[in-house]
Structure formats: C-alpha cells, structure tokens
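With one protein chain removed, the remaining protein chains of the complex are shown where they sit.
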Amino acid sequence: MRDAPAPAVPSLPRGGTDWADRAVTAAVWSVALLFTGVFLWIVGDLVRHGLPHLSWGFLTDAPMDAGRAGGIAPILVSTFLIVGVCLAVSLPLGVGTAVFLAEFSRGESLPARLVRGSLDVLAGVPSIVFGLFGNALFSLYLGMGFSILSGGLTLACMVLPILIRSTEEGLRAVPDDYRKAAAALGLSRTATLWRILLPAATPGLVVGLVLGIGRALSETAALLFTSGYVARMPGSLLDSGRSLTVHIYDLAMNVPGGEANAYATAVVLVTLLLVINMLTFQIADRWLHRRITRT
Amino acid sequence: MSQPRGDASLIWAVRGLAVASGGIVLLIVAFLALEAIPALREVGLRRFFTDASWHPADGADRGAFNLVPMVAGTLTVATGAVLIATPLGIASALFCRFYAPGALGRAYRRLVELLAGIPSVVYGFWGLVVLTPLIRQWQPPGQSLLAGILILTVMILPTVALLSESSLRSIPAAYLRGATALGLSRWATIRGVALPAARSGIFTAVILATGRAVGETMAVLMVMGNIVQVPGSVFDPVRTLTANIALEMGYAMEVHRSALFVTGLMLMAIVVVLVAANARLGREGRRA
Partner (left out) sequence: MRRRAVTLSNLPALMGLAFAAACSPGTEGAGSGDGTLEGRITITGSSTVAPLMGEVARRFEAEHPGVRVDVQTGGTSRGIADVRRRVAQIGMISRGLRPEEEDLDAVAVALDGITLIVHRDNHVATLSHDQVVDIFTGRVRRWDTVGGREAEITVVSKADGRATLELFLDHFGLRRDEIHPSLVIGDNQHGIRSVAGDPAAIAYVSIGTAAFESSQGRAIRMLPLDGVEPTLAAVQSGEFPASRPLNLVTFGDRSPPVQAFLSFAASERVQDLVEAQYFVPAPR
C-alpha cells in the first residue's frame, strides 16, 4: 500500500537453486530475525518495566515530587510544540534545498557541491554541539531564552540533513521522462514541480519526515540547553518546556527512585512514535493518491 | 534557457533556502571557534596533541590537554559500528524489499522505524543495565569499546536499513522485470541490478549513519567507561570526544570550558575529513 506510484513491482523469482542464492536467502532472513530479536529485547524490557506504571492519569497529570510521582501532561504538550516548531521550520527549508539540489543545479556545480558538503558535515555534528550552539545563538544571542522556540529551532537545524537527503533521493528517483513530458506539454517548471515531481518524490520525503521526527523526538542533549527543564504547562512558545527525553534522562540518571516513571515515559514516547509513523504514512498515501488522480 | 517569470522567483526561493541550509554549518563552526580561542591562545594547539594526558581542570599551565586518545576512541567506535551496521542494514533492506512476503515486510519495516525513534537515552540505559553486565561476565569491566560498538550498531542500523530500502524501492520496475525475464536468480538480480541501481542511495545512508555514530553522545557516555586512553582491545573502556564534552561541560570553568570547545572543533574536523573521504570514494565508486 505504500509502494511507489509506479506499477506494482514484480516479485523476484523465489526458487533459487544455486548455493549462493540460498546462502544469501538464509543470511537475509537471519539478519531480519536478529533485528527483530534485539527489538523485542529492548522494547520488551521497556514495556515490562513501564507498563505497570501507565494509566490514563499518567498522561493527564502534572509531574510531582521531581517526577517520581504524578504524570507527564505538560511534558507531552511541550514535546508536541517543540517538534511542531522544528517541522514548521525544517520542512520548507529542507524541501526547498532538496529541490535546489535535485532540480535546479547540476550535480557537480560548485554551489551544489558546497551545499551538499556542508549538509554532510551538518549530519555529523554531535547533538551536544547542537545544544551548545542553539543555546548560544537562539537562547542568548537572539534572546529567545530557554524556550520551546529555541529548542524547536535547534532541532530544525539538526534534522535538516536527513530531510534534505531523503527528499533529494526521492526527486532523483523520478524518471527523467516525466520532466521531458512536462516540458513538452509546455508546463512551467513551477507547475512541473508542484504537480509532478513533488508528488512523485513523496515516498522519499515521508521517509525523511519519519526519520526526522524520530530524531527530534529522541533528542536529549540538544534540548537540555535550549528548551530547558521546566516541567510546567507551557503558556506560549517562549516558555521553557521539558521534552519527554529530557524527562526520561533526568529521571533515569539524576533522580533517585525515578526509574519506574522513566520507563513509563519511554513507553509513551515509543507508542507516540508508532502512532506518528502510521499517521504520516496514511496522510502521505492519501495526498499522493489525490495528487496523482488530479494530474 | 529562458524561464517564465514565475519560475524565476521559484529558482531564487530555492537558492535562498539552499544557502540558508548550507550556512548553518558555518555558523556552528564560527561559534565553536569563538569559544575555543581562549584555550588555543593560552594552551596552544600543539599541546592538544602532545600533552601526557587529559586533566584540563588544573588550568592552562599545570593541566594536561591531550585529545589524541579521544580521537582514537571516536574513530574506532564509529568505524566498528559502521562496519557491522552496513551489511546488516543492507541485508535488512533486502529482506524488506525482496524476501519478506508483503504483510511481513510491512510489519518489519514498521519495527525498524520504531527502532529509529527510540531515544539514545533509552539505548544507553539498556546498554548500561543489560549489555555491560553481560560483557563484564566475559571480560571485565564491561563498560567498554565493545559495548559502545554494539549499542551504536543497533542505533545506526535503522538509518542504513530505512534509507537503503527507500532507494531500493525507487528502482524502476522495468529493470527488475528485465532481469527476471533473462532468467536471473533472485540473488543475481539483486547483485547485478538492484544494488548497483540503488548504490547512490545506499551510499548516502552510510554517510548519514557514520555521522550519527561519530556524533552520538548520551548512549556512548553511558556504556563506554570514559577512560582517556587509546584502546588496546575491544574490552578496554574508552572516552569519545562527544562523551568528553557531555561529561565535563556542566562543571567546566574558564580554560577547561574553552578546551571542551576545542574538543568540539576537533570533532568537526573529523566529520569534515570523513565527509571529504566519503565524497571521493563516492565519486570513484560511481565512475567505476
């Protein structure tokens, strides 16, 4: 259901007889099993320790006693806001840059190489450095203080390379015939982009989005110094707000007896991620469908 | 090439956005350099390579500032993790795309996506509570280079797997049909058609994963023991550059603090070298 808009991909022949084919099949299946095993181990651990402490109240109450008791309602709200700011900034920036790289620059031209190189470096910047940088630029220099805005903007810088790379890959995967056909029909490049290229590149964009949201939701070090530590319900984007990960880190590493709620919070975070992934793909599918039937 | 007027504004808009995205790195480097100046002036760049050890809290004169063991730590742990995660990640993408029956493939993909989103704190905590005691039974003290490599492998695997899979998926169906029509076996089709066609995407995946491995902080700090030494074996505890910053930044004053920004610059230098090397390899790979 999430396959590319191209006609369904043929399944490859199954019955290989030569030994290489069989060995690879066995290897690929064992890797998948190993992966699943590790996943079940880690998530199983989380669920086993966290689930007993989960309740509806945990989601709707404010934390008490440094987080050992009470719930995580304000932390959930802050997390949503931080990720929201992050996407609101990084999506246009990321898609625009990807369009530039894939459509409006020759691959080997100097500007494209510079931008791509700097993005590759950006992808390697450690989250703690993003934290220090965000603190200096957004919190102090631009005067946003410890705020959801500072945190979201810092995360936007961080997820940008992921978003750009996968959107660019998506655009590159669109066959050149589409572009030629559009040009032959006299479509402007703007129209080609909106009507044809972006819809066709959606799968790439969606992968980037999911990876980016995952990265943003799971970030700790960059947020500790920017969006901060305050566990109160935020009143605006200029308030400090503690994210789920900062909460988990504080409870697990800094608050004696905070472990149970750290696990419970981690379960909420992982569930949230699952829901967001599913929604993202569903929305992307629907959007894709509409776009394609219209054009 | 003449452009309609609407197109011109679009082009300028995407150019502007690209410049903004590309400029972020420069801002970060400038900021790190600014904060690193006091240490570079008082301690001098040389001593960051030649001092006996790392004891920056004793001040510029009596302290020691050698970063080389941490550079070694960062490089070994990242290399180890990427070497393991790349084949596993590609295998995982192949499973999803070509081996698993439809529904299973989708479920498996969802599972990999979930792994991508598990916070590094959780991985670190799991590593500290489950993994390091296991390694300790084998070879103390448990918190070690090996623990770091394993945790990082699990953390970057989803990146390799998901991005490889998405580039495998965008291979035109005609290529695959052609191979099937020629009577190629599944593995021969993958090796001869699918993987070469997806090469640039897989390459991107590995670059991003390497970046993640070099930059990972919290999980590495929790499982690697953080001793400043060049590792002699995989069971030795090691400190990475990122862990160095995270461990000491909260308590560092003056030259010590500034020395941690030098650590940050060093990290950026490593990333730049890696990216340049990757780009070179990539170009050669594409030419071949």
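The first chain written gets the first letter, and so on, giving A and B; residue counts start at 1 in each chain.
Criterion: contacts are C-beta pairs under 8 Å (C-beta built on N, C-alpha and C of every residue); 3 or more make two chains touch, one makes a residue touch a chain.
Computed from a predicted structure; not experimentally measured.
Enquirer: Touching the absent chain in the whole complex: find that residue among A:Val85, A:Leu171, A:Ala200 or A:Ile248.
Expert: A:Val85
Enquirer: Would you indicate which residue among B:Gly105, B:Pro141, B:Gly192 or B:Gly282 is in contact with the undisplayed chain?
Expert: Counting the whole complex, the residue in contact with the absent chain is B:Pro141.
Enquirer: With respect to the chain omitted from the figure, which of A:Ile72, A:Met144 or A:Val174 is a touching residue?
Expert: A:Met144
Enquirer: Residue by residue, what part of subunit B touches the chain that was omitted?
Expert: 53-58, 64, 128-129, 132-133, 136, 140-143, 221-222, 225-228, 237, 239, 246-253, 256-257
Enquirer: List the subunit A residues touching the unshown chain?
Expert: 65-67, 77, 80-81, 84-85, 88, 139-140, 142-147, 149, 224-225, 228-232, 236-240, 250, 252-257
What we mean here is this: only the chains that are shown with their structure count from here on.
Enquirer: I'd like to verify one number: the distance from the centre of subunit A to the centre of subunit B, where each centre is the average of its C-alpha atoms, in whole angstrom.
Expert: Those two chain centres are 16 Å apart.
Enquirer: What residues of subunit B sit close enough to touch subunit A in their complex?
Expert: Residues 3-4, 6-7, 10-11, 13-28, 31-32, 35, 88, 91-92, 94-96, 98-100, 106, 108, 110-123, 125-126, 130, 154, 157, 159, 161-163, 166-167, 169-170, 172-173, 176-177, 179-180, 184-190, 200-201, 204, 207-208, 210-212, 214-218, 241-242, 245-246, 249, 261, 264, 267-268, 270-272, 274-276, 278-279.
Enquirer: Report the residues of subunit A in contact with subunit B in the complex, numbered from low to high.
Expert: Where subunit A meets subunit B, its residues are 1-4, 6-14, 16-18, 20-21, 24-25, 27-29, 31-32, 34-36, 38-39, 41-43, 45-46, 92-94, 96-97, 99-101, 103-105, 111, 114-115, 117-130, 132-133, 136-137, 157, 160-162, 164-166, 169-170, 172-173, 175, 188-190, 193, 203-204, 207, 210-211, 213-215, 217-221, 244-245, 248-249, 252-253, 262, 266, 269-270, 273-274, 277-278.
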